[in-house]
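Below is one structure, written out as structure tokens, with a few remarks after it.
Here the complex is missing a single protein chain, while all its other protein chains stay put.
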């Protein structure tokens, strides 16, 4: 299994009046981590889109176990949990560097589509992308 | 069961380069809808916080079935799915007004805590809040 | 001079750990207000874009005189300050409804471009849009 690690430094704008990171930022960090994961595989998500394939999110799940605060240094660990000809599922864990605690886990399910957001069979239309990401699951 | 309806007009900043609303905005809309739901019950979330009770999110789930676009008018329907002395679960449905289609559903689970984000028994410490929100479930 | 008024209810996600609205939200509210302003003129910004004209922002200025907080009800007043064949300048004032105080003023300058973000002479290529918005200045 391939796992990438992405560093996040918490921005002031990401905090809320509870003094902690607002929960809506984690899906954005998952996405930044996904971008890095794909790059670590030797592709780029920009490049996948240029070839006409999109990965709109169809399901999102987060579990918040701890809080991050302004200026905290975090690590998002990312891997591919599952891939099929029509979908791909990523899994994420967010750790706080100061005490190595796991503060959030997440999962995102994406559909393979064309530019008009219609489903495509990625195994058939881009076997190279499918194979590369399939290797990441093992 | 009590259901509140909150209107959202999609902002340009909420779109992404796919030309649709970025998925990270839905949790923010759920929160705006939750604010209105609580207001419709005759309380205000600000008021709950002033009394020293917080509702940090501990779980988030979204299913995206359709896409919203810039200037679209949406309705978020909100209800309480479950409440206990320690937690409360809200459920949301987002409809596109133009064709009345259901584009997203979501669920958020929150813990009742004090200002230091330590768990509190809301049934014991604020029976009025607990009872009011319990009525919403029925 | 034509002025439109747009209501904003402050969202929790828009607050920061200072307990007030984070400054980066005002430009987003200006944009939502601009959308309503254009709609109040009998056009829609979506429609302008569909005809191939874009209005990327080239200058932004804000002055923050007071703070808004979660659940505050605000009014953004919007008008066109200046228009030429190549540019348009909007001016905004944000008022807090509770005490009618002016908390923020802003100005945005936009260039008229085509879909590839190259400058276009809007007076020549879309005289109807130019005339309509010119009327708003007077």
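Note that the chains take the letters A, B and C in the order they are written out, and that residue 1 is the start of every chain.
In this section, contacts are C-beta pairs under 8 Å (C-beta built on N, C-alpha and C of every residue); 3 or more make two chains touch, one makes a residue touch a chain.
As the structure is a prediction and not an experimental result, all values here were calculated from the model.
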Residue of A:13, A:79 or A:132 touching the missing chain in the full complex = A:13
Against the hidden chain, chain C presents residues 18, 20, 23-25, 27-28, 31, 54, 56-65, 67, 117
Residues of chain B in contact with the chain that isn't shown?
-> 12-13, 15-17, 19-20, 22, 24, 69-70
By the contact definition given up top, give the residues of chain A that touch the hidden chain.
-> 9, 11-13, 28, 31-32, 35, 44-46, 69-71
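Simple rule for what comes next: only the chains that are shown with their structure count from here on.
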Would you identify the shape of the chain contact graph, picking one of line, ring, star, complete or other?
-> complete
Over half of interface residue numbers shared between chain A and chain C means same, under half means different, so which is it?
-> same
What is the distance, in whole Å, between the centres of chain A and chain B, each centre taken as the mean of its C-alpha atoms?
-> 24
Just give me the whole-number Å value for how far the CA centre of chain B lies from that of chain C.
-> 28
Could you tell me the distance, in whole angstrom, between the mean C-alpha positions of chain A and chain C?
-> 33
Could you tell me which residues belong to chain B and also touch two or more other chains?
-> 28, 31
